[in-house]
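Only a single protein chain was left out; the remaining protein chains are all shown in position.
Showing subunit A:
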Amino acid sequence: MSYRIIVVDDSEFMRTLLKEILEETDGFKVVDEAENGVEAVEKYEEHDADIVMMDIVMPIKDGIEATQEVKNTAESPNVIMCTSVGQEEKMKEAVKAGADGYITKPFEKPSVVSEIKDVVG
């Protein structure tokens, strides 16, 4: 089984980095990417993804609001926040919004893979 993943980050570089890590891992397939919360919700609905890798701070709509929206859908995908050092308060909001896990930038492949596997069980 291959988990369908959407990568959401306003930085193209960070999206590319995360895609590189995920696409090298068996069982993960990146089906699309988004650069803000509005696109994140649209792409999720378009692909009916299993997992959304969600950056927190983004323009137009942030990751917390986008997380709330996708978690309120019937399918409710797994949402893993991509956080940075110093975003502890934002992470608490993300958890309240329904986030299922988090990874910290800069990403280390073993911890990214481990966190996703923990979240999807």
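Please note the rule applied: contacts are C-beta pairs under 8 Å (C-beta built on N, C-alpha and C of every residue); 3 or more make two chains touch, one makes a residue touch a chain; residues count from 1.
Criterion: contacts and distances are computed from a predicted model.
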Original post:
From the names "Aminotransferase", "Hydrogenase subunit EhbM", "Era-like GTP-binding protein" or "Taxis protein CheF", which one matches the UniProt record for the unseen chain?
Top reply: "Taxis protein CheF"
Original post:
Which residue from A:S2, A:S76 or A:S111 sits in contact with the chain not drawn here?
Top reply: A:S111
Original post:
Tell me, which residues in subunit A touch the chain that this view leaves out?
Top reply: 13, 16-17, 20-21, 104-111, 114
